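Selected chains from the complex are presented in situ; the others are not included.
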Amino acid sequence: MTKPYVRLDKDNAAVLLVDHQAGLLSLVRDIDPDKFKNNVLALADMATYFKLPTILTTSFEQGPNGPLVPELKAQFPDAPYIARPGNINAWDNEEFVAAVKATGKRQLIIAGVVTEVCVAFPALSAIEEGFDVFVITDASGTFNEITRHAAWERMTQAGVQLMTWFGAACELHRDWRNDIEGLGTLFSNHIPDYRNLMTSYATLTQGK
Amino acid sequence: MTKPYVRLDKDNAAVLLVDHQAGLLSLVRDIDPDKFKNNVLALADMATYFKLPTILTTSFEQGPNGPLVPELKAQFPDAPYIARPGNINAWDNEEFVAAVKATGKRQLIIAGVVTEVCVAFPALSAIEEGFDVFVITDASGTFNEITRHAAWERMTQAGVQLMTWFGAACELHRDWRNDIEGLGTLFSNHIPDYRNLMTSYATLTQGK
Amino acid sequence: MTKPYVRLDKDNAAVLLVDHQAGLLSLVRDIDPDKFKNNVLALADMATYFKLPTILTTSFEQGPNGPLVPELKAQFPDAPYIARPGNINAWDNEEFVAAVKATGKRQLIIAGVVTEVCVAFPALSAIEEGFDVFVITDASGTFNEITRHAAWERMTQAGVQLMTWFGAACELHRDWRNDIEGLGTLFSNHIPDYRNLMTSYATLTQGK
């Protein structure tokens, strides 16, 4: 009677980055900005490293919400990029849903700003259509802890799995032996404590 | 087997504001007073903006609980206003339930003071009668975080969806193109960070 | 398909106070001592006020755990008092279970020290035997927030309803008109903010 453990599979997962825009980011106050920026870029590097199809979308770039942060634009030059003309829930945008479905993947890894809207709405819509949804909590930001907590409750009630970029990377990789250097570099670039461990280790073992 | 995503629908939703009274507000200590006042007024403006039927109710206004805050009274002069003579759970008051049913709506958006009583009790009663219930967490206040957390657990166990006024406004609006100015004004009036984005944007694009 | 809302009923509820002992109380660090003491005595006054059958139990009073706090002993001189010779889960003690069953009530209101043991264990056992269980979270204490949070998750998974003494009192009372003075006194004695409201109100209306 136990439901099987739905595990991220790098051959069956796509990444949706929703509304990480220069203006909207000023609304994020449940995670410190240095840390949040690092988490978003870590998730982007994870998507690149595992060659996961990635979809970018924004809401009203021309207005106060501001443009997509340039780092993401630069990192995914060939990704589908849906600048939504007005739909708040990205899943209400046919072009976006088409892009998602075109990936052929059934596991969706979602992050965005702000959590209870730009993340939760498409997450709930995708669940309803039978996708497995994994929300990257630490690359999604919102106004405060009450807002985040409420959004998490609503999403878990519906069956969303809450993860972090580090947990997702580990679950996708499965085994260090698949590529020690690649995963190590991802961690070194985004986890200062891990980088320090690697620095000390390298110094002692390789004299560098 | 997936339960459909129950989404707020502006043609099927009513707002219940429960016991935002001048005396009872001194009990609210899980949200700062400046922020809480702003959230309650934002919810009221949201109800007005989307023309949602709104019901006001209070408990024992003549006693120490104090009168309904005057801003709400002024904003909804024609709303049903049930000054309950004694029922703690508003749903135990027939006049209140009749007013709710008279709206003909099946989605109830509830906020009030204090969360574990004035909000949770009618929320649980309404769920039992088959309504979809959305509690606006940041326009509902209580004694402290333990109390809030306990109330949230009890309500989510029963199927209540936890939201915030911003999330609710976004889910009701669906698409910015329905009215950019109206939603923008709502946000500008109640989200200082968003107002600042709009100010900078207007200055640069319109020279004002 | 909706499960009926299980509501506290003063004719069907009993209170179990588990291991509020002078020594064990020094372990409680997730709630400040002034506040915790107040909450426990508020719960006791609530039990007295609603004439709920109340059962006291302790673990190893003769050893370092120390005696039951004298206030509880004094307040319930005729209550069953089971000084357990060794059972950690009070429900493993036949005399305790017999006392619970002798009340004839199906709703159990439980509080104690420490939350994840003295409260959670009998709560889970009682649920298993078909009782409705309501844990008074703010009259139950433990080592820290991690411990509390873990205990709450385990109990809600099993169907325990989390409440607070104030929420329980309101749900038991149903209607202020049943006795305004009695409930007001209970609140005045244990909620300083409410007492202040009453003081100001009395001064203005009765000149006292």
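In this document, chain identifiers A, B and C correspond to the written order of the chains, with residue numbering beginning at 1 in each.
Rule of thumb we're sticking to: a residue touches a chain if its C-beta (ideal position, glycine included) is under 8 Å from a C-beta of that chain, and two chains touch if they have at least 3 such contacts.
The structure presented is a predicted model; accordingly, all values stated were derived computationally and were not measured.
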item	value
Identical protein chains across the whole complex (3 displayed)	8
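The definition used in the following text is that only the chains that are shown with their structure count from here on.
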item	value
Distance in touch steps, counted as few as possible, from chain A out to chain C	2
Rotation, 0 to 180 degrees and nearest 5, that superposes chain A on copy chain B via CA atoms	90
Most centrally placed chain - per-chain CA mean versus overall CA mean	B
Distance from chain C to chain A - Cα centre to Cα centre, in angstrom	43
Rounded Å distance between chain B and chain C, as computed from the means of their C-alpha atoms	31
Residues of chain B engaged with two or more neighbouring chains	159
Residues of chain B defined as touching chain C within the complex	23, 26-27, 59-60, 63-66, 85-89, 92, 114, 116-117, 120-121, 124-125, 127-128, 130, 143, 146-147, 149-151, 153-154, 157-159
Of chain B, residues touching chain A in the complex	2-5, 7, 31, 137-138, 152, 156, 159, 161-164, 166-167, 170-171, 173-178, 180, 191, 193-194, 196-198, 200-201
